[in-house]
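Every protein chain of the complex appears in place save one, which is left out.
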């Protein structure tokens, strides 16, 4: 038994993290909000160059044929920078669902942008995507967004260009695949993204707490602020291993995959909720302003917490797995 | 509309509080634990002198014919001192149930000690009582404890002499009465007692926090300790008016009596749980010792929280009242 | 103890309910943090004032009805339940007004109160400064007397000034003794926002609206007649106002009962009736709103009996702000993926959630309130 990543996996994630810290600053994220495009074309190209979109795609599709264990650290790094657009859907769900189809190569190369609405969501997460995946008997249907009616829907996260899709009954290509697996992949990728996002919110709050002075000392020296942040960190730090384990369970198609993925998303949701609340409270009124970068990240968290399965949905899946049968240790 | 007590009501409660502070000290409570009698005979007599047992008993029974609004402040004062024995059952449940019976005068005088097991409890709260009340078709049955089989049961609160009662099928006197009302009275009296108890635990913790020094200052000057206690006080202070309101609802037989009583007990349970946890945490290891008086009060709280209806039982009763029908303001 | 309404109280409630049913706009007014919305809300306040509903607890002579606090709570219940617009004149009527009645001169009462009640003067708060947030006593904005002693010359910067973008006046405390520190040497001054030297810079908040602003004062000249309370005694005056704000007036229980009512309606519509978890959570927040209502009735009865409203206001402020956040968090949970949508039928919940998050922060953060409770109610030693 070994609960650690390989040097190569860590190196790729570190490289991505360094690139994003340097090139996708809060100002760049703000620019995406203002542009109304929902993505950053230059950033998307950089991610493609680094092979992010091809990580789980098969060699035949031009990917590197790795597993969700390789992808999970990348999803976390993407969340730390709150990278906008359907990057998770494209690199994980689409790369898995469309393997072997003519679309797969474009997905792996990042030139085909894919969004998905496989669960109960009413909305597609990115209306400017090329392809949307929706449930179809025995698999999914890959639909060219240009061939259906797309109506914009406004998200509190202006980096997300939601839409409703209609007149999609008789178009697109049927792709046989395990939709439950795709849903689990989407939920796990989102959980990892949320944990990265949570660390970012706490980092922003930490910088402010070191910097801001009241009563003649930095507010970070007050126990109330220390404990607010320590409690949030606690939830983040104990959600992370659950996410890594779920990635492994997907990669080996573990019999408890559903339970492990749902545990990961439920804990990630709670951690992100807590991190956002604590980060805002540490900032006080400043954090409540549009000028302060914090809200760009908080709103991403609030948007993604219900996405790919709400906390109660996932907690119920865990309950069914744990309380339905006599509990035993899991190895 | 007037949310306040009369001077007379306040005066009687203040008198009781002063007497208990002076005469029923933690040492006296400890003595009851060590004696194994479950009550303090001298204290019982003092309470009788002050008319505590007769407060809601009718004039005809030798009581003062007052209402639960008069009794609720007394229950709170009794809880503040953690008075042992079935004082609440005798002064409220029995005085109401047995009115007009030959037993009533002894109850009002405090010479007949009554315990009750009207809800789901498996145990009688005081095995040395004279009378126990149990449910009976269309009312209750008043049973002389000397006529049934009484088996001791050990409580974590050594001031409570629990027992199981068997062979009670064919003995005792049937008393027609509204058992639902008796249950509500018991729950409300216990809720008031728990709030008094909660204030006492916080007072003990406050004394310790002012006294105990670490890192060169009183621990009460640390924000972590301040906020621990402030959060507990918050719950206690907002439970209290709900308890007073429920007492009024009983006194006027309000249509929402069940909802109001259950809200009071649910909030009192949560407040007591929180007050005990916070008081113990403020004390640290000292609070974990037998020498420290705190545990005498904590254990009383832990024993009474499930008594006369658990938190979830009462929360459900509120839910049925609030969510079963279209909600409107209640006056 | 009598929690049933008297006939008079019932009659008062019915009168308010009837008037509101007739006059509350059918369409919600635009946000009062926009130019047109502000104007529309001012107009509504005028309508209220004509019927003497704008300040029911004020004396008749100033445009009120001399209603006691119980009636004020009854009015608030009817007001918020009727879906009437938010109170754009709240800073004046609920915060400054009572303070003027307490410490103002007769001239000031005559000059400000009736105009306030009729919303001819709408007021902005100007407490905080960039370096005086939680640490409110570290005020730097100065006011010095002009050579002839007839005017204050005010310089400095205030921030988080609510309503300041479109308001007519602002009130705040300024350092009038240059050698003073902390709570001493501060004076409470009332300043017209159209004075020469005043610049107002709107602050966009979480929801994009501009409910707050920075106010810059560049040698602004204000007649000394606008001094409220004693020179150098501004801190005490400000605390009275702030205590009142944290206390009953800022958030009457009715607001939360209406919010919880809406939550229950939402639960009945979209919730899973068999989901005890959510059922318990909704019930819990109902109990909190009801507990806040009962606690408030207890408090105002004390006030009617002449007690003063002290540090308990900190208990209230924590309680209602956390209750409000919880109520909106539950609503968003019920909405699922609709919870991120701001243009749909549930927009109100998302806006309400964002607004609720300001509760634990403004009027003194809840951390500061816990300190106050510990120090003044629990008598724990002050931190050093």
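The letters A, B and C name the chains in turn, as written, and every chain counts its residues from 1.
The rule is short, and it goes like this: a residue touches a chain if its C-beta (ideal position, glycine included) is under 8 Å from a C-beta of that chain, and two chains touch if they have at least 3 such contacts.
Remember, it's a predicted structure, so these values are computed and weren't measured experimentally.
Which one, C:181, C:277 or C:379, makes contact with the chain that was left out?
Counting the whole complex, the residue in contact with the absent chain is C:277.
Among B:100, B:120, B:138 or B:176, which residue is in contact with the omitted chain in the full complex?
That would be B:120, which touches the missing chain.
With the missing chain put back, one of B:141, B:183, B:259 or B:295 would touch it. Which one?
Among B:141, B:183, B:259 or B:295, only B:295 touches the chain that is not shown.
Give me the subunit B residues in contact with the hidden chain, please.
Interface residues of subunit B facing the absent chain: 120-123, 153-157, 160, 162, 213-215, 219, 222, 224-225, 228, 273, 277, 280-281, 284-285, 287-291, 295, 302-303, 306-307, 310-312.
Spell out, residue by residue, where the missing chain touches subunit A.
1-6, 69, 202, 206, 209-210, 217-218, 220-223, 225-227, 229-231, 233-234, 237-239, 241-242, 244-245, 247-249, 252, 263, 266-267, 312, 315-316, 318-319, 322-323, 327-331
What does the interface between subunit C and the hidden chain look like in terms of residue numbers?
274-277, 279-280
What we mean here is this: only the chains that are shown with their structure count from here on.
Could you give the separation in Å between the centres of subunit A and subunit C, each centre being the mean of its C-alpha atoms?
39
Could you list the positions in subunit A whose residues touch two or more of the other chains?
Within subunit A, the residues that touch at least two other chains are 222, 224.
At least two other chains touched by the same residue of subunit C: list those residues.
367, 370
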